[in-house]
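Omission of a single protein chain aside, the complex is shown with its protein chains in their original locations.
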Amino acid sequence: MKHEGIRDLAKNRYIYLMTLPALLFSLIFSYLPLAGIAIAFQDFNPIKGVFGSEFIGFRNFEFFFRGQDWFIVTFNTVFLNILFIGFGTLLSITLAIMLSELGKSLFVRGMQSIMILPNFISWPIVGLFSVAFLTADTGTLDGLMKGLGISDAYMDSSIWPVILLLFSLWKGAGFGAIVYLAAIAGIDKGLYEAAKIDGASRLQCIFRITLPMLKSTIIMLFLLALGGIFSGTLDMIYSLVGDNSFLFPTTDTIDTYVFRTLRTQGSFGMSQAIALYQSIIGFILVLLSNQLVKKFDKDSSIF
Amino acid sequence: MRLSSLWSLSTLFYILTALFSLFCVYPFVLVLTSSLTDEVELIRNGYSLFPSNWSIAAYKAIFSTSTIPRAYLVTIFVTVVGTCISLIVTSMIAYALSGRKLYYRNHINFIFYFTMLFNGGLVSFYILVTRYLQLTDSIWVYIVPFVLNPWNMFLMRNFFNEIPDELYESSRLEGAGEWRILWQIVLPLSLPALATIGLFYALMYWNSWQPALLFINNDKLFSLQYIIMQIIRNIDIAQNIAVTSTAGSLINTQRPPAFTVRLATAMVTIGPIIFLYPFLQRYFVGGLKVGAIKG
Partner (left out) sequence: MKKGIKRTLALVFAVTLMISLFSACTGKNSQSTPGKSETSPASSEQNNQSESSAVKTPLEPVKLEVMLWGDKPNQFDEIVDEFERQTKDTLNIDLNVTWTPLADYGNKIKLMLSAGQKIDLAFDAPWLNMPSLIANGSYIELDKYFNNDQYPGLKKAFNESLLNNNKFAGPDKQQHVYGVPLGQGYAPVYALYYRKDLAQKYGISEIKTYEDMLAYFDAVKNNEPGITPYMFNKDQYPPAWIIDGNRAIKIDQAKNKVWEVSTGPSGVAKLYIEDNKIKAAYLPGESTDALKDFPAPFNTIDYTTNEEILNWHEKGYIESNAINRKDAQDQFTAGKGGSYLQTLDSYVALENALKAAVPGSELGVYVYENNVRNMEPASLITEFKFWNFLSIPATSQNADRSMMFLDWIFANQQNHDLFEYGIEGKNWIAVGDDKYKLPDGVDPGQNYVFPGYQLTWNPNYMRLAEAYPQDVVKYYGYVAQDTTFLKHISSGFSFNGEPVKNETANPSFAKMAADNSGFELGLIKNVADNKAKQEQNLLKDKRLQEDIQKIKAELVQQLQAFLDAQ
């Protein structure tokens, strides 16, 4: 095995050389700072620095794991993220396919450009507007909500996963479609021509050619997203929910929970500790999924 | 039969995409019109697509700070140079890892993936950049620590994978070196990929503000996004401050900028970058694969 590896290094030396700038970058900016993980286990003192602060084992993790909250909050994080990723991917693919089928007219290109606009509005601004839409008595959607039997959106936690999903789709689905559009653009047009000659309908072309060709992109993006399932929600949820405790049961995630608790404390050690927790469980999840994917399709796995 | 089914499928697609576009654009237009509304009217009557009192006071307030034009220059430089460097570095590594060329490819893949999940935290990054790399108050601090984004790299690798192996074989048979294959064959065939990844990098550099917060004290080097973020963050905090301190009113003389200014900043930050995607749309065309193989 080793012999094969060394032979490969020699045979493909120019290709390996191509990997150098990126590897160097990764070493300096990603691996060197990893020393900071030690802070999770320290009583960090800025003056003493990373190498001088006192080691305190798992004490920084205690505040989070005592009691039941950590489970609820982890569950919310995973549930909401899966919701966003699942529906988001579905919608993005659908949009991409529809747009690619409609051609290149100015109108279609215009719609494409419009769809990505929400992505450029930051969550704090979205938060400002969400109040205007959802507030009882005066909000724009008030009539609709009353019709659905919801008296005050800001007091009813059960509908918020749906509300958050809608916001997430609004902001990200159009932009996410770009990747799939690029992938579709790369599909060999000859395949479609051959299929049409054989008498395939448009729908059949979509399901028999487009989708299978997108398979590896979809799987890879999904795998990449999987690792982040335990984090990445702070901006969005804090901007929309804020400190409204009525909504915490279904919208409180690891990020918002920790942010709220440490806001007044500001301990580097504690926040690093929870970040480590998020990294580790995400990592385990991806390791397992990657192995699974490798069994079915060797080229779609990440590593 | 086929003609009518063709017609109805297209119509359906048109309707659905148009609906979604409307769904996307409505709040956006609302932000735009609200930013052009007179401040008092906005507070009194809320948001509206057709306000009765227009006003460009918010935009005047933003552009009156002389740092904005300079910030545009900084941001444009960072975006253009950063995107170029990133594309070069990323295509090189993505190409190397695509297909089954390298024996150690999965090991290298893992090295990059690991960094996506595990992070050493702000403190060590800060110390690295300020103490060891001496990048404080330098325009390169917006670029150098961010040159390679592993997610973009994996995406590009995925696009390169779509290129059929026969293409490589025929080129190698002709005696082409790896560099030439990448530069003259793979890249021209990957225009949609380059456009996409280029767009993502450009957006990242365009929106970059955290390096300014952490590492830059010279206000001539502030990025556009940073100036705007300052405005928004200072407003939010000014309103929350009274909670934590009971004495010595802190905000009696400093009034936070108007509500409309917050909205106007949203518009200004977007700026030219929304024109980047339409500009890149022409590159979203398929490659000349069939011809290449046969030729």
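Per-chain numbering from 1; labels A and B assigned in written order.
Definition applied: contacts are C-beta pairs under 8 Å (C-beta built on N, C-alpha and C of every residue); 3 or more make two chains touch, one makes a residue touch a chain.
This structure is a prediction, so every number in the text was calculated from the model and none was measured.
From the options B:Phe20, B:Phe154 or B:Phe259, the residue with contact to the chain not on display is B:Phe259. For the chain missing from the display, the contacting residue among A:Gly49, A:Gly86, A:Gly110 or A:Gly190 is A:Gly49, taking the whole complex into account.
Touching the omitted chain from chain B are residues 40, 43-44, 61, 64, 85, 88-89, 122-123, 126-127, 130-131, 133-141, 144, 147, 177-180, 213-214, 217-219, 229-231, 233-234, 236-255, 259.
Mapped onto chain A, the interface with the missing chain covers residues 14, 17-18, 20-21, 24, 45-50, 59, 62-64, 66-67, 69, 131, 135-137, 152, 154-155, 242-246, 248, 257, 260-268, 270.
Basically, only the chains that are shown with their structure count from here on.
Chain B has its Cα centroid 16 Å from the Cα centroid of chain A.
Of all the residues in chain A, the ones that touch chain B in their complex are 4-5, 8-9, 12, 14-16, 18-19, 21-23, 25-26, 28-37, 39, 44, 49-50, 94-95, 98-99, 101-102, 108-109, 111-118, 120-122, 124-126, 128-129, 132, 138, 170, 173-174, 178-179, 181-183, 185-190, 201-203, 213, 216-217, 220-221, 224, 227, 268, 271-272, 275, 279, 282-283, 286, 299, 302-303. Per the touch definition, chain B reaches chain A in the complex via residues 2, 5-6, 9-10, 13-14, 16-18, 20-21, 23-25, 27-28, 30-31, 46-47, 89-90, 92-93, 95-97, 101-104, 106-125, 127-128, 145, 147-148, 151, 153-155, 158-159, 161-162, 177-179, 182, 190, 192-193, 195-196, 199, 232, 236, 262-263, 266, 269-270, 273-274, 277-278, 281, 284-287, 289-290.
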